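The next block holds one structure in the form of structure tokens; read it before the comments.
Of the protein chains in this complex, all but one are displayed in their positions.
As written, the chain order gives the labels A and B, with residue 1 at the start of each chain.
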Amino acid sequence: MNQTPIYKQYHPKWYRKRVSTYWWTQQWSYLKFTLRELTSLSVAYFVVIMLLQVAALNQGPDAYTRFQEWLKTPVAIVLNVIALFFVLFHTITWFNLAPRAMPVRVGGKRLPDWMVAAPNYVAWLVISAVVAWLIVRK
Amino acid sequence: MAKRSNEPFLWALFSSGGVVAAFLIPVLLVLYGLAFPLGWLEAPSYQSTLELLRHPLTRIVLFVLCSLPLFHWAHRFRFTLYDGLQIKHLNELINFFCYGGAIAGTVLAGYLLWNVP
Partner (left out) sequence: MAETITVEVTRYRPEQESEPTFESFEVPLRTDWVVLDALNYIKDQVDGSLSYRWSCRMGVCGSCGMMVNGEPKLTCATFLSHYTPGPVRVEPLTYFPIVRDLVIEMTDFLVKLRSVKPWIVREDEKPLSEGEYLQTPEQLDDYTQFSMCINCMLCYAACPVYGLDEHFIGPAAIALAQRYNKDSRDQGSEERLDILSQHEGIWACTFVGECTKVCPKNVDPAGAIQQYKLTATKEWFKDFLMPWRSR
């Protein structure tokens, strides 16, 4: 055995603190982030409601009416209000953060974030108006 | 050449789902979740809703609206579980639940929209 003799390596005893499972409650910014991430649940909830509505529609006017009645119950209203809050939170945070991922340069200068976010908001209002009109008109 | 991850594809689904959700979900949720049930606006009749739904363009838009946001949820919720509950070691189970759920939802949406009477 031809091993160069070396002393046992001295390792300083580093201290590592375990990251708590509740790290996201320990700072307001982390909590806001987690709420933003949880908006995905409301998005999924909306898709489920939509699919249930289409399923009811497919089954006929009685099933559809029953589904409409369920939508009027306090449980449904409360769920929808909560979902709406979270979905709006998603929309606003999404538009506000999008410019950071896609810097827009005009004439060599980078546009400020709000200038890139603003057209998104405008488009959102226009699209919402068009969709609402398509649905509400007789 | 090291193998590059396929995460970019999943991120692309997440992003496009996020865009679709951001633009279309609020107005639809306000209408169908609050305005019609609470009577703020007159709810369209079964017949007019069905006619609107029958249109191929509506069905395509609705399919996209149901599918992509589900993948948005899948990707985002997956990371929420990883980091929020520190269960990344269960990643295979989580991925199956999240993306599997999104795929199941997509298939269901396709089936329902194909079979509109």
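By our rule, a contact is a pair of C-beta atoms (placed from the backbone, for glycine too) under 8 Å apart; a residue touches a chain by one contact, two chains touch by 3 or more.
Note that the coordinates shown come from a computational prediction; the quantities given were computed from them, not determined experimentally.
Among A:V19, A:V81, A:L111 or A:L125, the one in contact with the hidden chain is A:V19. One chain is missing from the display, and on subunit A it is touched by residues 12-17, 19, 23-24, 27, 29-30, 33, 37, 97, 100-103, 105, 108-110.
Against the chain not shown here, subunit B presents residues 1-2, 4-9, 11-12, 15, 76, 79, 82-83, 86, 88.
Here, only the chains that are shown with their structure count from here on.
Centres computed as Cα averages put subunit A at a distance of 12 Å from subunit B.
Subunit A contributes residues 19, 21, 24, 34, 37-38, 40-41, 43-44, 46-51, 53-55, 57-58, 61, 64-65, 68, 71-72, 76-77, 80-81, 83-84, 87-88, 90-91, 94-95, 120, 123-124, 127-128, 131-132, 134-136, 138 to its touches with subunit B in the complex. Subunit B meets subunit A in the complex at residues 17-19, 21-34, 36-38, 41-44, 46, 48-50, 52-53, 62, 65-66, 69-70, 72-73, 76-77, 79-80, 83-86, 105, 108-109, 112-113, 115-117.
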